[in-house]
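Only one protein chain is missing from this complex, and each of the others stays in its spot.
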Amino acid sequence: MKKLINRPEDVVREELEGMAAAHPDLLRVDPELQVIIRKDAPIEGKVGVISGGGSGHEPLHGGFVGMGMLDAACPGAVFTSPVPDQMLEATKAVNGGAGVLHIVKNYTGDVMNFELAAELAQAEGIEVRSVIINDDVAVQDSLYTAGRRGVGGTVLAEKITGALAERKASLDEVEAVCRKVNENVRSMGMALTSCTVPTAGKPTFELGENEMEIGIGIHGEPGRQRLPLASADEITEMLVTPILEDLPFRRGDQVLAFVNGMGGTPLMELYIVFRQLHRILSDRGITIARSLVGDYITSLEMAGVSITLLRLDDQLIDLWDAPVHTPALRWGV
Amino acid sequence: MKKLINRPEDVVREELEGMAAAHPDLLRVDPELQVIIRKDAPIEGKVGVISGGGSGHEPLHGGFVGMGMLDAACPGAVFTSPVPDQMLEATKAVNGGAGVLHIVKNYTGDVMNFELAAELAQAEGIEVRSVIINDDVAVQDSLYTAGRRGVGGTVLAEKITGALAERKASLDEVEAVCRKVNENVRSMGMALTSCTVPTAGKPTFELGENEMEIGIGIHGEPGRQRLPLASADEITEMLVTPILEDLPFRRGDQVLAFVNGMGGTPLMELYIVFRQLHRILSDRGITIARSLVGDYITSLEMAGVSITLLRLDDQLIDLWDAPVHTPALRWGV
Amino acid sequence: MGNSDAITLEILRRITEVMRENAEELTRLDSAIGDGDHGTNMARGFNAVLPKVEAMAGQPPAALLKTTATTLISTVGGAAGPLYGTAFLRAATALDGKNDIDERDVLAAFDAALEGIKARGKASPGEKTMVDALTPAVDALRAAVEQGLDLPTALDHAAAAARTGMEATIPMLATKGRASYLGERSIGHQDPGATSSYLIVQAIADVVRENSG
Partner (left out) sequence: MGNSDAITLEILRRITEVMRENAEELTRLDSAIGDGDHGTNMARGFNAVLPKVEAMAGQPPAALLKTTATTLISTVGGAAGPLYGTAFLRAATALDGKNDIDERDVLAAFDAALEGIKARGKASPGEKTMVDALTPAVDALRAAVEQGLDLPTALDHAAAAARTGMEATIPMLATKGRASYLGERSIGHQDPGATSSYLIVQAIADVVRENSG
């Protein structure tokens, strides 16, 4: 295992200390309790927006704490849902008297831990709403699965929801726009390599030199299908076709096209994928009104890419364009 | 070789087409000639600032084209200096009548190709100045080497120089601030893995499971020393000590601390390095006034990190903080 | 069962030891059909439990189990944290006020624990989860108790049934938890949560056996 770390069991605490040292203007960080909070929280009269999840997906979620996005983030151990104590602390810290929204990625552990936290917060008199993000089309949403995973759409949900909350919209409105994003966003990912959880010491799975996994998530687990390595154009087609068919996206739609690196893929390759994505959407009469290209929701050093398409309307465009000031996303300020 | 590409020989052209599709608001791109130009260039009365180099370091340089940074970037083949035709075209495209500055990383090929281009541009009546960036302390600057490489300091030079040019400063002033950055910046890098040039098909060098390279550059070449894998804290010390001794940085100095991922290292690990960097600087009475953490000047999918420290003064802080709007760096707008 | 509080503490020590010893194996299982963290998380959780319950030596079993529950919830994370946390919490409630624990009490605790897991995680038997080790274990425990077998023997039956249930997850298609994302690729791999559940039941049975007359 080759990583730039000290002891594997200390990675999250040390990373948090590093974030605190790098962004003292934006964040306050509790490395013991493991919560990252927007420096000026709580803001009176503003809905607090929090999220969290296992570490290993950076910059998600801690890199998205700041004005116009998350008020707090709760990082668990690597690939491990955070514990209710963290979300309770975060909820209290961002409570401006207007309620708190929990944005929860749809994994059994995340959902249960956030549920416990919401119960505890409600018991302390804070109104908490929860929206579950489940944009991954690689998994059937059926009685026979734990449901669709929350993946790339989470980034877009956090930005858009945070923008509306920043404008002091009500808890109902903020919850509604988060659900609206979830309903209009679809994603799919693939991997060329697995990744290594520090405390596991070896890759979660092995891929041969000529193999790839289609339909991966963000926790290093195997995907739905192992196939021979294909070209970037073919892979892009394999990812975007089920996305388009699922919503479905239609001729005339405007979308935010998000090409995301899983951590170990060079930016050059993400742009090569974007090129083909643009061509496919163009052929289908779908307009890319906004784009996002880079590593925003990763799986440690996994080589791979995920594509996320969000069907836009004027409100979502306006909220996407709204100012944001976090370590990983910044514009308008 | 596992990459998200189509034909290896097409990677640069396809990446450029992808960038054009993703950032139509910021860039115009000529995928045949291979030049990336700021959409609103040339700007009358503004010094044009261009750079370029081999592809494979993304987002450097194309991701830094836009308001407040580069007016144009010239990408060569992977790890290959671009050709004079590109820089000549770029120079003409950004010429606002106030002269053009070439920011050139100190590699034999880059220097020679930019020199040829400058000669051609001067022959066409455009005043061109060139500043060579050579911030890498891993290499001795002596008669016995090709001189110190231009690495992480290049990013900072492009931002600061572009900011002053944006204010319509004179060519003398813009050149001077670029030199000032170069004189006050030092860097050093290391690698846990090599990388694979698409047309080469295999890694440039092999590192064992327990080995690392100290003193690497950004072109995948071996470094100065191969050592057994060490902890993140030890590695941070190994990188920052020669940086501090070289300028030298002194108690009371204010610095911009830039922890850069070489492409394949998770953001979590960069923050773990930043933590120790902050502690070391703190112990030495050096204040981190600004920070930059992420993948800004990479070497394809190389796992590794480089540290860059820029000694700041009020002018440099002001220019660092100035608005910038490029694909990879954006604030104030 | 005399000295229930001491035995409860001994059980928790044994579970902690077993989680440490099997952390790598549990992580390995969770790598094949999961994200490679189950063993690390369970070991971390019980490593946090141990000093807390050691400091509560002499307190009733319910108190130790309640502290176990809250500590697991606060340290394990993932799917296992809330599920095992709820299990221990429900068991604690079932043993509230009791100092001398007999086989009927143990059955009530196991029942409550399993019900808690099913209520929290909504899994039924056959979905390739810890429920598939614990359901046969509780069924075997109930049958043995109703037959009038003594507690150590009843728990031996439960542990054997848990082991069989754990192994039975191998050919199952996962329809709950992270393994369900793999679809048919989950078949042929033993479930990590069922494995840690078996190990816990076995540890309980071993300690009770060792402490029986």
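Think of it as A, B and C in the order they're written, each chain with its own count starting at 1.
Methods note: a contact is a pair of C-beta atoms (placed from the backbone, for glycine too) under 8 Å apart; a residue touches a chain by one contact, two chains touch by 3 or more.
Predicted model, so just to flag it, every value in this text is computed and none were measured.
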May I ask you to name the displayed chains that the omitted chain touches in the full complex? B
Residue of B:D10, B:E221 or B:D246 in touch with the missing chain, whole complex considered: B:E221
Pick from B:T145, B:S170, B:T241 or B:Q315: which residue touches the chain that isn't shown? B:T145
Candidate in contact with the missing chain, chosen from B:A77, B:L101 or B:M190: B:A77
Among B:Y107, B:F258, B:Y271 or B:Y296, which one is in touch with the chain left out? B:Y107
Residues in subunit B touching the chain absent from view: 9, 54, 76-85, 107-109, 112-113, 115-116, 138-140, 143-146, 149, 197, 199-200, 204-205, 217, 219-224
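We take it that only the chains that are shown with their structure count from here on.
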Based on CA centres, what chain would you say lies at the far end from subunit C? B
Quick check: how many Å separate the C-alpha centres of subunit B and subunit C? 55
Report, in whole Å, the distance between the mean C-alpha point of subunit A and the mean C-alpha point of subunit B. 29
For subunit A versus subunit C, what separation do you get between their C-alpha means, in angstrom? 32
